[in-house]
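A single protein chain has been removed from this complex, and every other one stays in its place.
Up next is chain A:
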């Protein structure tokens, strides 16, 4: 599906919404020391350009990787604040990279940067622990902003991503309730969270959403953050359950 989670025409005065609508405390992470970033992309062209942009903006690029396995090892070795990850790299899918890092207990936050995401790939990477997704055609400013936000532990949500997350909750909600007691119930969104997610999906900025719902910008941010956390938590529980089942049956 083109233009779903990503659309090069989207960036515009308002199109960068979730990013542009951010409040004023951005870049605070840069106050003490430069943010450390690892860039993983199998295209040298992109890898170099992204790294250069980051260095020019005062970030410290502590490592680069050209495939999935080395993205994992570089990230574990250098413990960066942010891993900028291309979705489709040789050797390992983006979701597998995220899962490996999570399993190894890496504190690095992951921002996915991709030229065109198949919705399934984007969703599985987000579920596996990435907290942001940006298309490569986003402008340099948007990109740098996204890296800062990711480093601060804030989700980088586009309208397309909100749609994917919302769709995933809808899907989970429509599954029959588990019969066995030890199977975790599907996570549910609160009414507010659903409302916020739907508004983000329609391309509204956090600021606009805050104005419409008479809540603070920060609250909007928290709602979005919560939806992501619930999804990732559910994914982890599912993985553990799957691993235990496999372990018992073998």
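In the analysis below, a contact is a pair of C-beta atoms (placed from the backbone, for glycine too) under 8 Å apart; a residue touches a chain by one contact, two chains touch by 3 or more; residues count from 1.
Keep this in mind: contacts and distances are computed from a predicted model.
Peer 1: Considering the UniProt annotation of the chain absent from this complex, which name among "Penicillin-binding protein 2", "Transport permease protein", "Histidine kinase" or "Glycolate oxidase subunit GlcD" applies?
Peer 2: Missing chain, per its UniProt entry: "Histidine kinase".
Peer 1: Which residue among A:123, A:156, A:186 or A:224 touches the omitted chain?
Peer 2: That would be A:123, which touches the missing chain.
Peer 1: Touching the absent chain in the whole complex: find that residue among A:74, A:109 or A:136.
Peer 2: A:136
Peer 1: Specify the residue from the set A:99, A:112, A:146 or A:159 that touches the hidden chain.
Peer 2: Touches the omitted chain: A:159.
Peer 1: Which chain A residues would touch the chain omitted from the figure, given the whole complex?
Peer 2: Within chain A, the residues touching the omitted chain are 1-4, 7-10, 12, 14-15, 43, 45-46, 49, 88, 115-116, 118-120, 122-123, 135-140, 159-160, 162-164, 166-168, 170-171, 173-174, 198, 201-204, 208, 211-212.
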